[in-house]
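Heads up, one of the protein chains got dropped from this complex, but the rest are sitting where they should.
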């Protein structure tokens, strides 16, 4: 299969152009569309500069998108509508581990590496999102990339346990073909960058369907007041049919119930998944980050998410504030820890950023036709705004 | 202290009268007020006959309410604004155990007995809700009541581990006085009955404050379509400041943000708790009931619940469908189990019933003044309806 | 009921006398008997000065013992063979919280307060062990004691969630009588002291039966090498029939299988419980202390513990190394944390100290006859030594 980078390249160009004009989070359409760009405000806290997970200093995102072929599904050949999204929490994450926690709201899915995250309390690898059947290939690609960075792995150094999380994109994609190859993981990681993050039908969200609309990657962030520490909380989600259309809400407005048309061409089971990654520079320990995972779920619920039986609703939260020592040379170390009595602002920011990230994914996604002519429609912005207005916003 | 039962007696009388007139869930005010009674519909599934946890056949509720004294707090004396709420899942729960699960959304609270529930997968005692400092006394009262029912306990029979859950009512109540006595637990259990359940400032909700309004006990239920099994899901909550006023929503409408007055007289920390008890006759195993607990949390989130640091947000779910054998006489038994592929309707019902139960608690509660003149105001129905209308409902 | 303190007073006198003669951990018999006192070495690390949980600086233990009456059981009257054992991790634990974790190896039991410990990661109350049916009364007594220490509780201060853990002593004791009263909890806490800890038929171990011998309270400690931080790990257990006689081993020698006589007079179900409390001054976080709980279980397994269905095998570990701030005045704090790469020595010490504490409980316990003439026999030291010798020790 020939890997196509057209869309991601176009996005990169678009990004370069856009950033000179206006803050990306004011975009009203395209892969950088944000709720605030349409005049929709979620919550009360302000977003960061790019309203993205990359607003947390040091966090980088890289995406590889595969769109190729059309027509009838030929398993193993195409059509291809998939990709992967890599998140690097910090450069040299392997030797400068960070506190982290993972939690399944509903565990019908895979996020590798979580046994070790929840045992040690830390994260020491990048995170890569992909489709379900490619988890193994992507995991292998992360290993190759890690060995390239750290040639001592498997010899003089310990071995990594990568974090790879998936959603099932088989409504649009030839998933049995496992078109996310090991080398794609390396590319996504190599190209990971700070700054605005393309959303919608990109990376691991390329073939995602959500709430019977086109889903995919979304991101948002919130910045706390200086009196609350001035911390940034960034969320990146990959949304894929995590609930019923009728339950979908934006800021409490029943947008999903009001848009009854624009359904996928064939009856599509309303199951699926959502991956939620929360980054922050607030100095949180593992058990506090476990709480952050739960609060991401509360933000998800505000959009109407109902965590259905077939959902892999998997959440990972990490904090870049501390370096957990590598190698155990000193007996002890002294991390900085947010007093639990001051954590409510981080909770609120997590809820808001998750809520908006889900909405942003839907706002950024474009109508896409995939295997067997299956089509998922974009959430129509004009009708959203009309409905919001009708409901008093 | 003299125990006062006036309110609970009045409620019982009111119940008897009301049931002859109209289904209690159509009430628009008073302790049986329900969202549907005000024309507010939460979700799409119909409620049971009483829109209460007691719609699950066999489930009984009993409440004891203590309201006494006024003025300055004299620790150990009063004023008293507290009580307890008992739930008996089935008669002879001790010998006819039921599957159950407990889960803390945020564990800043106590629900005794959960280690055993989550180890065995079953529940074998009643559930009693009370204030934080009375947990020990109420636990002791449950033991006495159990021994009275089963004199072999501690001798020829095994010993029970009661389930007692608490919220902190010290804004209105002399909590240090621990006015919920062991005998009160026995009375609440003895008086437990089927039928409509009084809500608001009653039982363990007597002194509760929620979202800077008067909180307390709320209940609701949902009935599934026959094709989904026709099961009933009932929820009872005790809500006590589980979030910020500004986040409070009814069916997505930002009612809390719109009502900025009617604040408690003194700045009150916006911490607190919510206890959520989910009953069903759907045939669920322990691990499925664990999922039900999580879905109760999603319903809670729809009302704006943000599970703050100081919250004990504790959830217990049980199913009355099976009898887990007592005594292990036969090697094996054959419970009936809902196929996981059909559980989504139960999830949806849990979300809706929890959401409405929280709203019902606020609709039913009356303005109350307690210790030191502290006052929590009732949610004003007229303004709620006006706001709902303004937001397109 | 008249509360009898005779035994605990005698023990206190004995302690005073003994400490002037020889280190208590060299005792070969009596309530301070230790495996090393009989020439039995468990593991390779040295014990602390008293081979007790109190070797961790600041930790204090207080015990109240009730032994009264004999003959046929009259529920509610006697005979009484019970008591309680209080552990105060540090003075002013309420305002100087410590990191802690709790874990049920098998959750057929109660340890209150664990939802909050595992949510916050810290412990802020004393720990009290008692019999199953007295949990409520003892919890109430701890509340009274806390209010006495901190009169603002329930008024200007937050409310505590006590830690009360139980074993079922109904083979010897009139458990339905709940003879551990609220005031007993206060007395055990008031009398808590550093130094040697009486073991066997004392405090919450008074009526305990273990491995078909007389069980009860046991304690041991280990001190790490300076290169491993020089930390102390102390364990206190209350053992109560946590396995089958035939499985019991001391340092791998099948002592239980070799002693087939000295069985309780009537067939006694081989169920029961063990409470294990691990204290350390090693600077461990909540998630590291969770691991310590698991390692206590590994030490327990070395004695033949098989965690049977009816067992409440409950473990709590805490570290006195840090003070978790109270009141959240500063945004952050900087605890000292043991690098996970250096934790193996703490693991090994936990295993050894738990193993020895269980053996010590059996070595210290004396034959006791309780309700209905039920008798549990002491482990015979001479036969233990003979068997150990026969098996090459």
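Read from first to last, the chains carry the letters A, B and C; within each, the first residue is number 1.
Here is the rule we use: contacts are C-beta pairs under 8 Å (C-beta built on N, C-alpha and C of every residue); 3 or more make two chains touch, one makes a residue touch a chain.
Values in this document were obtained by computation on a predicted structure and should not be read as measured data.
With respect to the chain omitted from the figure, which of C:64, C:172 or C:297 is a touching residue?
Checking the options C:64, C:172 or C:297, the one contacting the hidden chain is C:297.
Using the touch definition up top, pick the residue from A:137, A:187 or A:214 that touches the left-out chain.
In the full complex, the listed residue that touches the missing chain is A:137.
Touching the left-out chain: which of C:152, C:230, C:327 or C:341?
Residue touching the chain left out of view: C:341.
Just name the one of A:35, A:111 or A:317 that touches the chain not displayed here.
A:111
Looking at the whole complex, which of A:85, A:168, A:288 or A:342 touches the chain that is not displayed?
Answering carefully, the residue with contact to the hidden chain is A:168.
I'm checking contacts with the chain that's been left out. Which of B:60, B:187, B:286 or B:302 qualifies?
Reading the full complex, the residue touching the unseen chain is B:286.
Just the residue numbers, please: which parts of chain A touch the chain that's not shown?
Counting only chain A, the missing chain is touched by 73, 75, 104, 106-116, 118-120, 132-133, 135-143, 147, 151, 153-155, 158-159, 161-162, 164, 168, 170, 174-178, 182, 310, 312, 314.
Touching the absent chain: which residues on chain B qualify?
119-121, 228-229, 283, 285-287, 291, 324-325, 327-342
Which residues does chain C use to touch the chain missing from this display?
Interface with the chain not displayed, on the chain C side: 44, 105-106, 246, 249, 251-254, 291, 294-295, 297-299, 301-302, 305-309, 340-341, 343-344, 347-348, 351, 390-392.
Note that only the chains that are shown with their structure count from here on.
Provide the C-alpha centroid distance between chain A and chain B, rounded to the nearest whole angstrom.
Here chain A and chain B have centroids separated by 36 Å.
Using the touch rule from the top of the page, what residues of chain B touch 2 or more other chains?
106
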